[in-house]
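Only one protein chain is missing from this complex, and each of the others stays in its spot.
== chain A ==
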Amino acid sequence: MQRQSAARLGPLLLLLLLPLAWGKGPSPPRAAEELQVSNRLAGQAARVALHYLNYRLGSPSALRALGQVRKATLKTIPGIGHKYYLQFTTEDYKSSLNVGTCLATVFYLKRKPRPAVNINCTYTKDQKQIREDDYSFYKKMRQQTKPIIGNDIPDSYGNIEPALEPAWALAVAGSSYLMWEKSTENLGYFMAQVKNVKQWITKDDSIDFDYSVVLHEIPTQEMISCHLRVIWTPGHPLKVKYFCLSENQWSESEEGSGTESGSTNGIFNEKEAHF
């Protein structure tokens, strides 16, 4: 008798619990605060989102830089962390022309080593052109019999030799991985200079570069020296290994989708994105 009534109660209980599953039930208090677009933490979070995007796209010709923050909200999740909701414009890294808007969330978790990023962007740059530019760099590097080498890119006067520019762009893409990993809510990075680049001629399909880079750390103002190994095949995720002088072991990018710390839906065409 008891078992029968319990069996009937089961589905009823499930029905009662459903609204909670949909989030209509009580939830922990979350403080949400709209930030001024000039707020430094908003800008910092936007840059982190772009480091992540630049790494995941893994394309020297598609690198983006921050334009302007259009909207920023901060949610404090007690005991867990701070989550930034951002809308910002972006510029092509080389030409500084506007190339679209992004929506991103950047979640600084107390218990995880690196920020979790979700980012979606519109894209106004010609995708075909990007693929062609990437491929022409790739081909040129594959055809090298003597490995490409270089120092101080840019040099003290800001010059970048045109022949070394794609290698510099690849360093930016590789450094983006490292800058994403190292960024915290309060510590941000810029890639200041490639001190050294050396190509490894490989027998497989990839191109392979060894870099020494200098990162500029904010707000400490320190210049951090890092060693970077970047392995790239167009259309495939960048493989990055790095070692910074303040650490005592190599860190390495994951292969595959690596969605546990973030995701990007890449490119889609939408005229207006609402937040």
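Note that a residue touches a chain if its C-beta (ideal position, glycine included) is under 8 Å from a C-beta of that chain, and two chains touch if they have at least 3 such contacts; residues count from 1.
As a convention for this text, contacts and distances are computed from a predicted model.
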{"item": "Absent chain [UniProt protein name; select from \"Probable glutathione S-transferase\", \"Carboxypeptidase A1\", \"Transcription factor Tfb2-domain-containing protein\" or \"Sodium/hydrogen exchanger\"]", "value": "\"Carboxypeptidase A1\""}
{"item": "Contact partner of the left-out chain, one of A:54, A:105, A:193 or A:206", "value": "A:193"}
{"item": "Residue among A:80, A:109 or A:218 that touches the chain left out of view", "value": "A:218"}
{"item": "Chain A residues touching the omitted chain (full complex)", "value": "36-40, 43, 47, 65-68, 93, 96, 147, 149, 154-159, 190, 192-193, 214, 216, 218-223"}
